[in-house]
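Apart from one protein chain that is not included, each protein chain of the complex appears where it belongs.
Should a chain be cited, it is by its letter among A and B, assigned in written order, with residues numbered from 1 in that chain.
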Amino acid sequence: MDKRSIWVFHLNTGSCNGCDIEILDVLTPFHDVERLGVKLVGSPRHADVILVTGPVTVKAAEAVRRAYEAVPHPKVVVAIGSCACSGGIFYDSYSTRGGVENIIPVDLYVPGCPPRPEAIIHAISLLKGIAEKKIKGEVYREG
Amino acid sequence: MMRSQIYSFLEVDPGSLRDKMKELVDAGARFSTSVAVDERPINSCFSHTYILFLKDRGYVLLTTKLSSEMPEHDTLTDIVPGVEWAEKEAMELVGIKIRGLPQKRKLILPENWPEDLHPLRKDFDYRYRPVEKADLEAEGLPIGPYHPALHEPESFRLYVRGEEIIDAEYVGFLVHRGVEKVAEGRLTYNQIPFIAERICGICGFIHSTLYCNAVERAAGIDVPERAKWIRSFMLELERIHSHLLLVGVVCHMAGFDTGFMHAWRLRENFMRLAERISGNRKTYGMNLVGGVRRDIDNIAALDFLKSSKKDIEEYVSMLMENRLLIRRCEGIGVLGRQDARKMCVVGPVARASGIDIDVRRDSPYEAYGELSFRVPVYMEGDVLSRVMVRLEEIKESISILEQIAGEMPKGPIMAETRDVPPLIRSIAAGEAPRGEDIHFVITGRDNKVYRWRVRSPTYNNLPALPLMLKGNLIADAPLIIGSIDPCFSCTDRCIVLKEGRRYRLEELVGRGRL
Partner (left out) sequence: MRKVVKMAVETGVVTRPYPFVAPEVPPGFRGRPKIDFNLCIGCGACASVCPPNAITVEEKDGFRRISLFTGRCIFCARCGEVCPEKAIKITEDFELSSDEKIDLYQILELKMVRCEICGRFFATERELKKVKEEIEKKGMEVEKLNLCPECREKVSAGLESLARR
């Protein structure tokens, strides 16, 4: 996206709070993401980007879908942490849905448990176009 | 004063449960939690164990065995009001019928969960999902955050008359991920410390340490001394970062953002120290059954601690100079001593209301039997006391870290591997940053546990919230809720009050800030 400033809504779908605290850490003096134009808003209706954490518990699934629908187009969904990317260590429990992509479409995956604040800043920089993607899939077949 | 943690078993039949409980409570026992177990595959019965603490006897596990066709017994809420949530959990997750317990709405599982399906029974596969998603209207739309920037999916409903709160209800457990069942279903002994650490991203290390302690006691594994001291070091580091987090949040709720930023700036250095030692800022991943995986370098730690003590003292004196903050927190959200005892609250919430309990001193575990520290106790029971208790605990923790770094014994950090005998029961208790944390383990076969129960501190503190909120103004609600430092991911459970108006919590935060 080529916007100067990104307004971000944080949605916790049942995470342990590790990723959430790191998102909050990104606002504090050492990392200070506000210098990149990012602001945390209180309502999904004001947001451009949704940061989702947590492995989507059964009780929170409907609320996630409604929050997603409340965000106006164009919208970007960023799955922060291994639980949001795929369910993490809770991927097959009776009480989770295993990853946010089972409920809403995801645009950017940020693995980590929890991801470092710098990793979250790297994800935001990818959205703004000021950093490069550094990971690539690898497949090798012998013979 | 005990030098190590001791526990004993006491079995009674269901008919004598109430009398025995009354006898122990009259002798001064404190109720901790209860554990319900489906023992049909091993003993053809169900069992319900109430865990109590007596000063001279340690932990007492009061167990009763129930029939496998009709497991039921009478409630104990009239003797100890604090058992309510533990009994509700036994009813919902294991299917033990507790006579006399009112069940208005489900506590943990969604409302549309089938009535006769109990997830923690042994005939329920941990992957089976009978419900795709919960019906939102019955649960209540998650109303906003308790953190200003964090949107935790819990809801508080406040019943108000004018500006005054008359009652509160918590509807939650939206963070319930089925940790205990996943561990029983899929994980081996040495994989469970990693899921235990992810029960909570703020106090994860105490969970993995206590689980390891419980299994080590069941198996008779002697953890090397150096490993115990390393664990105590990481535990105190966790306590410091958790308390600084909370002090920052309380400042933000009161409208003092500078305090918030400085608290989190000071916290960052402790996170970096943890990252240098363990490889990650949180989720240290250092525990395995029998010891720790990494060693620490004492010298690097000592240098940093000297300068941090001065920084913390400077920060505290800046806070105390701020009349705004003091006025906002004084006399608000009071929990009296009698109420605190009835509801069996733990941790800084109890110590701020005059109850002098601390597991590190009363029932020492790891290296705490050999360390000296003060336990701060305040009598007022308001938000300010809870903050002061935590600020003093930060200072005490830094002094404990200095003692550990200076006197740590040399030696191995991991015990010899040994087989864990099946079907042994044990518990381990510890002082998490929020209060007493208890783990109960029954070891199983094939390198897996048979039953693992985690009761984290906020579980006992949240039911006391309505008492704290009553009579206060709505604008103070976020401050009061924040002051008990609720860790919903540890607890998994939401309060609702109603009388016409429903408030979104961020509206209240906005009202409460100046």
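In this section, a residue touches a chain if its C-beta (ideal position, glycine included) is under 8 Å from a C-beta of that chain, and two chains touch if they have at least 3 such contacts.
Because the structure is predicted, anything quoted here is derived from the model rather than measured.
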Decide which residue listed in B:V35, B:A134 or B:I195 touches the omitted chain of the complex. B:I195
In the complete assembly, which of B:T75, B:N112 or B:N322 touches the absent chain? B:N322
Option touching the unshown chain, where B:N43, B:Q103, B:T258 or B:T417 are the choices: B:T258
Contacts from chain B to the absent chain lie at residues 187, 190-191, 194-195, 198, 258, 262, 265, 272, 275-276, 279-280, 283, 285, 293-294, 314-315, 317-318, 321-322
Where chain A meets the left-out chain, the residues are 29-32, 35, 82, 85-89, 91, 107-113, 115-116, 118-119, 121-123, 125-126, 130-131, 133-143
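In this text, only the chains that are shown with their structure count from here on.
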Taking each chain's mean CA coordinate, chain A and chain B are separated, in whole Å, by 27
So, in the complex, the side of chain B touching chain A is made of residues 110, 119, 124-136, 139, 141-142, 144-145, 147, 149-153, 173-179, 181-182, 186, 194-195, 198-202, 204, 245, 261, 264-265, 268, 271, 280-283, 487-489, 506
Which part of chain A faces chain B closely enough to touch in the complex? 9-25, 27-30, 40, 42, 54-55, 57-63, 66, 88-90, 92-97, 113-114, 116
